[in-house]
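Right, I'll just put the structure down here and ask away after.
Left out: one protein chain. Kept in place: all the others.
Moving on to chain A:
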Amino acid sequence: MKVKIKSWMGVATWRWIANDENCGICRMSFENCCPECSLPGDDCPLVWGACSHCFHMHCIVKWLNSQPNSQQCPMCRQNWKFNIQ
């Protein structure tokens, strides 16, 4: 039997490669977005700190903005620096 492909549709899955399953701030899984967003992916990205801890960008920014005096990682309390890769 000969099969002739008339058309095809590619489907891909994706996931973040993070060292944890859940965001330590909102406790939502990284496959999902932060509680303020409705669509996971590029609109609700993950960010890493120099300390290697990872959060939803919206969650960590909200935390840092609420801390006028010191900017610490919620997990390890080291000074928070964004790890730009």
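The criterion applied here is as follows: a residue touches a chain if its C-beta (ideal position, glycine included) is under 8 Å from a C-beta of that chain, and two chains touch if they have at least 3 such contacts; residues count from 1.
Quick note on the criterion: contacts and distances are computed from a predicted model.
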| item | value |
| --- | --- |
| Protein that the absent chain corresponds to, by UniProt name, given "COP9 signalosome complex subunit 3", "Chromatin accessibility complex protein 1", "Large ribosomal subunit protein uL4m" or "N-terminal E2 ubiquitin-conjugating enzyme" | "N-terminal E2 ubiquitin-conjugating enzyme" |
| Residues belonging to chain A that touch the chain removed from view | 24-28, 34-36, 59, 62-63, 66, 72, 74-75, 77 |
